[in-house]
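The other protein chains are all here in position, but one chain of the complex has been omitted.
Letters A, B and C mark the chains in the order given here, with residues in each chain numbered from 1 onward.
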Amino acid sequence: MPVISPDEINVILATDCGSTTTKAIMIEKIDGHYRQTYRGEAPTTVEEPAANVTIGVANAIAEIGELAGRKLLDENNEIIRPARGNEGCDIYISTSSAGGGLQMLVSGVVREMTAASAKRAALGAGAIVLDIIASNDKRKPYEQIQRIRELRPDMILMAGGTDGGTEKHVVQLAELIAPAKPQPRFGSEYRMPVIFAGNKEAWPMVRDTFDDSVELSQVENVRPILDRENLGPARDMIHDLFLEHVMAHAPGYDKLIAWTDAPIMPTPGAVGNILKTIAEKSGINAVGVDIGGATTDVFSVFDGEFNRTVSANLGMSYSISNVCAEATMPNILRWVHVDMDERELRNRVKNKMIRPTTIPQSLEALIFEQAVSREALRLAYLQHKEFATTLKGVQQQRTVGDLFTQDSGGNSIVDNMKLDLLVASGGVLSHAPRMEQTAAMLIDAFEPEGFTRLAKDSIFMMPHLGVLAQVHPQAALEVFERDCLIYLGTCIATAGKPVPNKVAFEYRITGDITAQGEILAGELKRIPLAADQEARVSITPHRKLDAGNGKGQSVEKTVHGGTVGIILDGRGRPLLVGGETGYSRQDVSQWVEALNLYENESLVSSK
Amino acid sequence: MAHAYTPGLKVTECTNLRVRRILPISGSVHVEKGQDVQAEDVVAEAQIPGNIFPINLANLLATAPAELQNCMKKEVGDRVEIGDLLAESKGIFGFFKTQYHSKSAGVLEAVSKITGQVILRGAPIPVQVKAYVTGKVIDIMPEHGVVIESTVAFIQGIFGIGSEAYGPIAVACETPDEILRAEHIKPEMSGCVIIGGARMTNEAIAKAVEIGAAAVISGGIDDQDLKNILGYDLGVAITGTENIGPSLIITEGFGDIAMAERTHRLLCSHTGHAASVNGATQIRAGVMRPEIVIPLDQTHSSDTIDEGVVEGILEPGVTIRLIRDPYFGRIGQVATLPSEPQVLGSGSKARVLTVTCENGEEILVPRANVEIIAD
Amino acid sequence: MQTSFLHILKAIACSLSIVLLSAIIANGQEAEPDQPANVKELIIKDRDWDNGDSLIVTVPLSDFYFKKLQDLEQADGHLLIGMSEEYGGAYRPVSQFPPNDGTWEFDEEEKTLSGRVSSLTRHSHYYFRASWEPEEGDLTLLAESTEPMQSKRQWFIGEKRNLAFVGFVICGSVIFFIEIAKRGRPLKVRKIAGLNAVDEAVGRATEMGRSVLFVPGIQDLNDIQTIAGLNILSHVAKTAAEFDADVEVPTSRALVMTAARETLQGSYLSAGRPDAYNPDLAYYVTDEQFGYVAAVSGSMVREQPAACFYMGAFYAESLILAETGNSIGAIQVAGTAEPSQLPFFVAACDYTLIGEELFAASAYLSGAPEELGSLKGQDVGKIIVAIGIITGCIAATIDQPFSFVLTFVLIATAILLGVWWILSRETSQPSLHTPG
Partner (left out) sequence: MTERTVWTILILAMIAMAFSRTMFDPSQSAGREYVKQVDGEWVKADLIDRNAGIAEVSYDRTAGLWIAAVFTLCIFSFMYRDNPFYKVAESTVVGVSAAYYMVVGFWSTLVPNLFAKLMPGVIQQWAMPGLSPEIEPTGIYYIVPLILGIMLLMRLVPSMSWISLWPLAFIIGTTAGLRMIAYLEADFLSQIENSFVPLIVFTETGIDYWQSFQNTFMIVSILSCLVYFFFSIEHKGAVAGVSKFGIWILMMTFGAMFGMTVMGRIALLAIRLEFLFREWMNIRPY
């Protein structure tokens, strides 16, 4: 790969090979700033008949080339580098989630401890974790072996034991995995990569347990002592092996690897990378979500702690039926303010599942789909909160005074009150006809508290920027701030259960706009504030509610606008909708009206 | 752009079908290149290593794992039967010996010095791969499988449950819009591939299970009925391992929907012919649709297709089916393909096309919501 | 554990029936026909509803003495009851009137005075004499019994009816709640801080390749705390079995060791890992308190368990154990009902179950209907205590009889509860409906 100094980079080409489409973007240096300029798309060509990923990549790049009037590919369909005049680009980078991305099996001793660390390492590296084998997963050894056999992961990560800790359990796990002889997904052309990131003293025994049929490697322990996690080495090793083994055996990837100027990253890993970089640079807590057809990824950075979860079967097309099964129909329909026939809907859901590419045509279908997405996001976030916890198994240092607040480890580090930025991406969120709908879905599903800025990834270029951040962080940051995010506005909400018919909070806005007033319990109000505007908002909540400074304490902050503006949310947290105690359908209709979510008056009033 | 790629389901009267029949692990192939095979012939066979029975012998004998080696009465590699003395502890002064008699049969595979675990491996599990379609072996992948080619009538369904099944075709519903009810299913259809019309009812499926049908094929199914049959709400469209008796295939979708006229006609024209059916569906990357394969007697000269996704080109005049509400299930012809995206009722902008329905009505739908009915 | 407890329950039932049967037989033997007193002077009756240690002596009095005794101001002497094992033998005084110790009663119509004579031995024959003992001068024999009298034991001791009532209410509510729990009604128990730490502590031990130490106190099996400790052991051991970690249980009583082994085996069985059970892990050390402590803390320092549980009755050893555990960096969870030892555990352990939380803990952990029900029943007992204390204090304050105040307190409580119930029905609705 040619080494170019970052200053000389003017034209950057980035692709993301998804499982169905390959998306390419071009970033150019204009007036000293990096801007994203053109984008192209083409179907991914990993599977038959093309069976060569570079064809799709070339098609997408060709589209950019046409749009930009720039010659990017030569006669052999190879990328022209470096950029010269109106030809070529300086660097080319790519991510990949084609063929289902990187699928891993992880193992650890205690499910909540080393196995959780191993899972975090794998998820952080951008993998989908197929299963976790742990000593206490309540399965019998033969069931575990059966499971290992059934799965066809791309890679296995073994953890377990602190350094100097248990050897017995670690070797026992190895004794389960070795005889099961796991088969890699992409045929038998290569040996299954197995990474050992457990008790280093157990390594010789683990090594003896495996024979030559696997590619065994060792990295530093993910949990050298129980009180500390060390995920970096394992993540790096996963990336290396992903390239070396998994990618290299997918059709056409050898060529793609040769093209790129930076190692290919799994798409979710790249998204996490950019989010982490942004949160670090701006000193904020951020949550990102990518809701796809089959899975929903949630990324969070709280106090510098990065976490990612993949909710494998929560998605809007392939998995839509599963969302309905998990959330149950009544929970979905509580977000719907018009009458719908449940039996009919069930069949529609299944039809969407078997024909996942269809899009809602009628308003009614859109309303339903957005209701489903609220539940999918809510469930995914719930899973994320359960997973993103402080470490478990840490000895507590206590004084006598602590006796009566005996907390244990493993509390969620996700705190909606501390959340500063919520970024949405994925079809149903990005392609919603109105930004208000995106904002409403985010607020209803994630229930942000206090002051939270909402944004959406305009054309899902976070993966590209994630890889770019590795080679050229400055360019990645500039593009992220200028072109990647479309700010929707700021949600201001109070935590706690508001007293019905009482004022939830009073607000006073100064700055580019001025306004003041009261928000009643259960009320939702939108105040327009454009993306380039700023305002100072002061909130005085009811004495039972908390806006960030404690119950009844007022909070003042500067907020940024967006296409939607400021959303003042007096519905309280947790947000209870439906059922007999929650907000009624009438309330939901009022919210729809307040945010002007859907145009069709006849539908809105036909409740 | 005057055309677009859309998914479509193959419904072909006559085609050359190549199927790859691959073993999950390497084994032996029983046929030779050029050989004619019947659908239910076993073409390849492999032995999956047997189940593993880990036994924590060190604990059972109350000895240290390191000493376990000395207590073993069987060597690694020895055959162990149920009740065999597997190990005996040394005891004190030759007294108080503890014995362990094996509770499972297998081959002693390993004795661990660290964990005190002994691993017995049960008898290998044979896996057989059948030919699936009657045809000719055209390629052999040594130790892995074969490719079989056959001239067939080939019909893809949209969704199915259950795995491979074989049987003669028996028509239960004479018209494609007739709902498949229990009374349509006769006892003589036992072992047959039953062809229904529109939705298959819960009772009809129950009857099919009762008489032991090989498969039931119909236009649609109600989600509630599917839930009743499976016993759970299907979340993800990855099927093939269900074991309800007959394999079920729906050709159009969920709800009250008639089977496509052409599909029904094709299936009826092969009444009595042997068919191979596979209900396995996987709607994910690497999509797999259920299929009905009816081998034809004589070799026709026609296009060769591989199993897999079929893509067609959307052009004016092409017959399509609308696959999304509010027009779900309607069939029509592409009238125009406006190149500019248009705003839909939902407020979204999307690429659209206009369709002339069978009743002459012209409607505007997003291109994503149509499906080519291939021929 | 479940199965062994079933066995134990069955065993209790059988043993009880054996004991009852033998008691009935024994009682039948001792019942002898009543000898009617043919001499009329003293009427001796067995006292009803007692333990068989007292008789009622009724002294028929002449008008002279009756008046004299009724008017205490005038009495210039005592009525003395003498008792002897043989007729005409040495009568020793066993009771006198006045003063009235609360057992003496006048009968105006019959002109008699009845009193109780206690601390008698069953099966023994007694003769009585009632004499007048003036302040100065000799005794005057007023009446005597000529036939021997025996005291008899009844099935129930009437005086303890309060106890019986409270016992029945508490046991009844325990059984009631057990039945409710068995019918599948979810019984909520509040979170007990520190219990969730069991998984964490055992997990830590597993990961670090160390053992889990469980000390069930230093008392024998007849201490209820030891039993509660063993109940918690069953949960700890089950968790450990799932994690495949070793639980070491040094005991200071042989019986506790036996019970601990039983518990461990049951836990390993119910965790589906009977092969991982190693009886040697529960062992007897010594009965000697400090010998035991020395051995346990020695082994703690040597084997460095990563998790230590102290559940049961502890005395002076609590601080030694807890400090040793703390020094080796183990997660420690303690629970005891010995008030004097709680401060040490609180100071040195990560989590402490205080007093009754120890007993509640096993119910909370298992969620078994029997245990949850008994916990709920005990809560009923606590309500009784609270009502009793409040009533007693009010009674003491306004100087009225206890039962009188109790009536009012109960009525007030009932009214308040009723109002609360009605109000809560109106305002609150069932929680968010989540079907499926």
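The rule we apply is simple: a residue touches a chain if its C-beta (ideal position, glycine included) is under 8 Å from a C-beta of that chain, and two chains touch if they have at least 3 such contacts.
A quick note: this is a predicted structure, and the numbers were derived from the prediction, not measured.
Student: Taking the entire complex into account, which one of C:His235, C:Arg273 or C:Lys376 touches the absent chain?
Tutor: If we include the chain that is not displayed, C:Lys376 is the one touching it.
Student: In the whole complex, not just what's shown, which of C:Leu139, C:Leu269 or C:Ala295 touches the removed chain?
Tutor: Missing-chain contact among the listed residues: C:Ala295.
Student: Write the list of chain C residues that the hidden chain touches.
Tutor: Given the touch definition above, chain C has residues 4, 7-12, 14-16, 22, 160, 162-163, 166-167, 170, 188-192, 221-222, 224, 227, 255, 258-259, 262, 284-288, 290-292, 294-295, 297-298, 301-302, 316, 319, 339-344, 346-347, 354-357, 360, 364, 375-376, 378-379, 381-382, 385-386, 388-390, 392-397, 399, 402 touching the missing chain.
As a convention for this text, only the chains that are shown with their structure count from here on.
Student: Contact counts by the stated rule: is the higher one at B-C or A-C?
Tutor: Higher contact count goes to A-C.
Student: For chain A versus chain C, what separation do you get between their C-alpha means, in angstrom?
Tutor: 59
Student: Would you pick out the residues of chain B that each touch at least 2 other chains?
Tutor: As it turns out, chain B has no residue touching two or more other chains.
Student: Touching two or more other chains, which residues of chain A qualify?
Tutor: In chain A, the residues touching two or more other chains are 167-168, 172.
Student: Using the touch rule from the top, collect the residues of chain C that touch chain A in their complex.
Tutor: Residues in contact with chain A: 193-194, 196-197, 199-200, 203-204, 206-210, 239, 242-244, 272, 329-331, 343, 346-347, 350-352, 428-436.
Student: Going by the contact rule set out above, which residues of chain B touch chain A in the complex?
Tutor: My answer: residues 5, 7, 24-26, 49, 51-54, 109-110, 112, 114-115, 117, 119, 121, 158-159, 222-224, 226, 232-237, 253-255, 281, 283-286, 306, 308-309, 323-326, 328, 344-350, 365-366, 368-369, 371.
Student: In the complex, go through chain B and note every residue touching chain C.
Tutor: The contact residues of chain B facing chain C are 55-56, 59-60, 62.
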